[in-house]
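Scroll down for the structure; my scribbles are underneath it.
Note that one protein chain is taken out, while the other chains of the complex remain in position.
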Amino acid sequence: MTRDMSAPILELDRLGKTFSADGHSVAALSDVSIAFERGECHAIVGESGSGKTTLANLVLGLLGATSGEIRFNGKPLGRSRTRDQKRAIQLVQQNPLSALNPRRSVGASIRLPLDVHNLGKKSERNASVAALLEEVGLEAAHARRSPRGLSGGQRQRIAIARALACEPELLVLDEPTSALDVLVQARVLQLLQRLRQERGLTYLFITHDLAVVRAIADRVSVFQKGRLVETGPVEAIFSDPKSAYTRELIGAIPVVTEAEAALRAEIRAGTNVPAGAE
Amino acid sequence: MSEPDSPVMAARTRGRSRAWTAFSADPLSLLGLVIVVAIVGLAIFAPFVTPYPDHVGPTGDFTAMTAAPSGAFWFGTDMIGRDLFTRILFGYRLSLIMAIVVLAIAVPIGVIVGLVAGYKGGWTDYILMRITDVFLAVPPLVLAMAIMGFLEPTLLNGMLAITAMWWPWYARLIYNVTRAEAQEGYVLAAETVGASTAHILFREILPNCWPSILTKMTLDVGFVILMASSLSFLGLGVQPPTPDLGSMVADGAKYMPDAWWLTVFPAIAILLVVLGFNLVGDGLREAFEAEG
Partner (left out) sequence: MMEINPQKPVLTVRDLRLAFGDRHHATEVLHGISMHIRAGEKVALVGESGSGKSVTARLAMGLLQDQKRTHVSGSIWFDGIDAAKGGKEIARRRGNRVAMIFQDPTSALNPTFKIRGQFRDVLRSGDRSIAKAEADRRAEAALAEVSIPDPKRALDSYAFQLSGGMNQRVMIAMALANRPQLLIADEPGTALDVTVQAQTLKLMHEMTERTGTSVLLISHNLGVVREFADRVYVIYRGRIVEHGTTAQLFNDPRHPYTRALLAAIPKISGGGLPDLPERSPDFENPLITHEGCGEPTEAFA
């Protein structure tokens, strides 16, 4: 592939989406421009109604934009997409309980993308499924099991394996750990971090949890009511949040250590502290 | 395994046979199963079970016409001396074959209509479901009678008429299940992975419809038999000398109350088969609900 590796993988250019019903129209997203660098973990943060889900659906091609443009690897990306364009952008959903078909085996779910996109030789696909399961920290024997008996963390690993089976370039992670227990969340975050490094993936990481953002993301964009209120490197947002809304979000996080409480108090008060002052 | 399954979850979701465990724990479901297995068994092996297998046809035993129930003829005989027990068993045979044929045609049509309408939405949904509604709006027996009015009253046409009024119920049922399933994450996952519509309908959503389909089919065997019997009771179904439970009740009614057995036993036979399949169907529904 001849591709400029320094150019952004995904660009949102004055992107807007308006929903209309019964003569009313609501702007779910307005005038959003962000460039996603290849290999970065870019967090999209916001509360309900912030437009972060609409953004994900536009990137995935589940919705069409009302205005503006999405460019993927420099080429415009609309709703109708080629097989390769579809394959290159994959999704990991929030709820691992519903993301796997309860009446299909784990192996069948992971194998589906291999069959759809004709990846690898047919005879080797079951071996690929086993390799994917091991890559996400499960065992090859899980392929024969039904998702029913598996825990939330195991199911989320399987959903990640299924997305990886497409050999994607960009993963849209929609609150991938918010339905999980803390110990499980920590391990899934570790897994995602490792996979990004090993596979050179780019993450569009949707979350409401700024602590998770601090732990895993390189850059962050904060959304409020369909507008981008702040974007920048994670360190900068935590050391010097520019918008009052970002400050409010950080101020609302329940924390567990004195260091966090101190940082939060400073951010609430609106004073700027240098990164890593604790 | 990255983390152990929690004890509460383990206690609540154990094993694959939860549906069977729930089913077998209910005495009524088991009773239904016994009735169904007994009737199906008797129907299949009818020629070997009855002492008078040739009484199926137009000839009987002229030395024992209209005989009351006795050791030789358990359920008595009819006007031309045919053993009623034999004719009921062969009647079951015909009823079950009719039910299987009707459902084998009606279920796939209804299921496909329901799946497509429920998943596609929009105009496809509107047109398919309005057609379904038209069929559902007409009382079933009236619809079947109307169809039979145009056609010769033969076994085949009888099945055709019942099939025409049966598929919309499956379309409606599967439509609702599909609408709910389409909201599930696994459907979104299949879409984002790039799977075809056919794959999503038949390999992802359909397997999740099976519990509903199976339950309704079991309940319906009894109802199809009842419907076929009603048609033949009205003289619109199977013609003599083929033994049919509905015609037997109708014919026997002329000889009430003297030859009561001519009506009572075929009527009980219909009641029993409908009851059996209903109990099994109810049991299945509860069992699948327990499975979740």
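Observations
Per-chain numbering from 1; labels A and B assigned in written order.
As a convention for this text, a residue touches a chain if its C-beta (ideal position, glycine included) is under 8 Å from a C-beta of that chain, and two chains touch if they have at least 3 such contacts.
The structure presented is a predicted model; accordingly, all values stated were derived computationally and were not measured.
Against the chain not displayed here, subunit A makes contact via residues 47-48, 137, 152, 181-183, 185-187, 189-190, 193, 208-212, 214-216, 238, 248-260, 262-264, 275-276, 278.
Going forward, only the chains that are shown with their structure count from here on.
Inter-chain centre distance (subunit A to subunit B, centres taken as mean C-alpha positions): 49 Å. Only residues 1-6, 9, 13, 16, 184-186, 188-196, 199, 203-204, 207-208, 210 of subunit B touch subunit A when the two sit together in their complex. Per the touch definition, subunit A reaches subunit B in the complex via residues 60, 62, 83, 86-87, 89-91, 93, 95, 98-104, 109, 112-113, 116-117, 137-139, 146, 148-151, 153-154, 157, 159, 162-163, 166, 181, 183-184, 187.
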